[in-house]
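A single protein chain has been removed from this complex, and every other one stays in its place.
In this document, chain identifiers A and B correspond to the written order of the chains, with residue numbering beginning at 1 in each.
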Amino acid sequence: MTSRTTVSEHTGPVPPADPGLYAEIQQFYARQVQLLGTEDIDSWSRTFAEDAVFEQETEPGRTFARGAPSHRRGRAAIAAAARGAVQQRREQKTVRRYLIGMLDVAPQDDGSVRTEYCAVLIQTGRGEPPVVHLSTTGRDLLVRERDAWQVRHRINSHDNKETQRG
Amino acid sequence: MTSRTTVSEHTGPVPPADPGLYAEIQQFYARQVQLLGTEDIDSWSRTFAEDAVFEQETEPGRTFARGAPSHRRGRAAIAAAARGAVQQRREQKTVRRYLIGMLDVAPQDDGSVRTEYCAVLIQTGRGEPPVVHLSTTGRDLLVRERDAWQVRHRINSHDNKETQRG
Partner (left out) sequence: MTSRTTVSEHTGPVPPADPGLYAEIQQFYARQVQLLGTEDIDSWSRTFAEDAVFEQETEPGRTFARGAPSHRRGRAAIAAAARGAVQQRREQKTVRRYLIGMLDVAPQDDGSVRTEYCAVLIQTGRGEPPVVHLSTTGRDLLVRERDAWQVRHRINSHDNKETQRG
């Protein structure tokens, strides 16, 4: 129980992030989802690296709003998919919230950070009760760019996909 | 990206709260909602300043349990609205939980703190499955009174209102 496992295994003896880093990453996610909530996709997309990859692990063949693919490479493609989703929700007069919790932060030797978390999407139409739209698990690689964190790789694994795990 | 914007804009370059303050505010909210959960409205109301304002941004004309208005001025009015809601849930034999997440904390020059967060209300009747009752966004101004934080101004914006945003 005392030997250090690789961070990718992520279970057990990896020491927790120090409190300063942990609070910083918590606030990174808070602000990132708020930018999505206010539909400021320009600012939101700058929380991803230029060459970031965003993968949705979901049912095979599924496409997203405006035909966005489940695998998005580069900030422009990531922003385009988000704009499509925002546009769709506007037409549906629906608000979507992203609740990220159970955040684990594992600092890497090269200064980057790996995170793992649950993300639950809650949607509300005008005058309607909220519905839990989707439950997912996220795994991010974050890098520091100048004085801000950016997502370099995100895997968003949908709980309802055919091959469930983790 | 490096110039400091006003905190009210709340997007991007505002530096995150230091970890000590962030943990303190997280625990403030944890305890505040627990007081509501245990229906200790006397203690809960003392987490608001004497002259606090609590605004519910919701459908126009909506009133709350026991006729409470959406705009409540002063601790006594805030407590009265909470007592009405607690009484109503007792009659309905329903438990309500407030889950606050995605907390952003922006310290102000005068020592106060502005926060922004998601709050999801989950209700459970006896022997019933839980329902997501409401999804909201909260924006608070917190002030330190002696050794404790207090809410001086809270805007609780309901996701299901007619003019949705942010």
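Convention: contacts are C-beta pairs under 8 Å (C-beta built on N, C-alpha and C of every residue); 3 or more make two chains touch, one makes a residue touch a chain.
Being a predicted model, the structure only gives us computed values, none of them experimental.
When the whole complex is considered, the residue among A:Tyr22, A:Tyr98 or A:Trp149 that touches the unshown chain is A:Tyr22. In the full complex, subunit A touches the hidden chain at residues 1-2, 10-13, 16-19, 22-23, 59, 99, 101-105, 116-118, 120, 131-135, 137, 159-162, 164-166. Contacts to the hidden chain, counted on subunit B, fall at residues 19-20, 22-24, 26-31, 33-35, 37-40, 43, 46, 93, 95, 97-101, 122, 124-132, 146-148.
Heads up, the rule we're going with is that only the chains that are shown with their structure count from here on.
Rounded to whole angstrom, the centroid-to-centroid distance between subunit A and subunit B, based on C-alpha atoms, equals 25 Å.
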